[in-house]
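Right, I'll just put the structure down here and ask away after.
Every protein chain of the complex appears in place save one, which is left out.
Then we have chain A:
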């Protein structure tokens, strides 16, 4: 597979110009900031360390998955993805261009959320590694959602189960007392992220978060492979 920096930069430039004029993408990016403001109003129970990781989780998951899904689904809806696929741009260049733009959005949103909720007192290196892996996973899942959905608005509906399970699962399921559901939630990358941040907040190190990191790496590889597989299949019509 070819990769041209010129074509990659062209994609990023186009995506950025287009995205900052897209109300739906701006809404998706603005939602985590709004949630961070709401969370700030809530009195945090000092014993419940989970809530300290929530603003970052919400920022990464909503921006990563939904901005990416929206960008891809709209390309399909407006038949511009076909034009890109009929140009010399490879699927890697197209995906990398979109992912880089989503990352830019995510960085801005994460920075805004952290500015509102405060930076958790943890090892920043580990926090960054965990955040990058989680972002990659959600962008890959967002790409799959975008490719499955027929329109930009449909991407929000297709992505709703992901939102409920992956984002709100780690926040609300622990308090529901449903062990079967909790077993499912436990293998999700979002839950592993929350657990890892909680460990780091309790002065944990690599030995404490090693299992969580491994889980996130596996999710990154699997979701990346799924995303390339689905995207590759879309090159040809049925």
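Here, contacts are C-beta pairs under 8 Å (C-beta built on N, C-alpha and C of every residue); 3 or more make two chains touch, one makes a residue touch a chain; residues count from 1.
Convention: contacts and distances are computed from a predicted model.
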Protein name (UniProt record) of the chain left out of view, among "Glutathionylspermidine synthase family protein", "Transmembrane protein", "ABC-2 type transport system ATP-binding protein" or "cytochrome-c oxidase": "ABC-2 type transport system ATP-binding protein"
Where the unshown chain meets chain A, residue by residue: 2, 6-7, 9-11, 13-14, 17-18, 21-22, 75, 78-90, 235-238
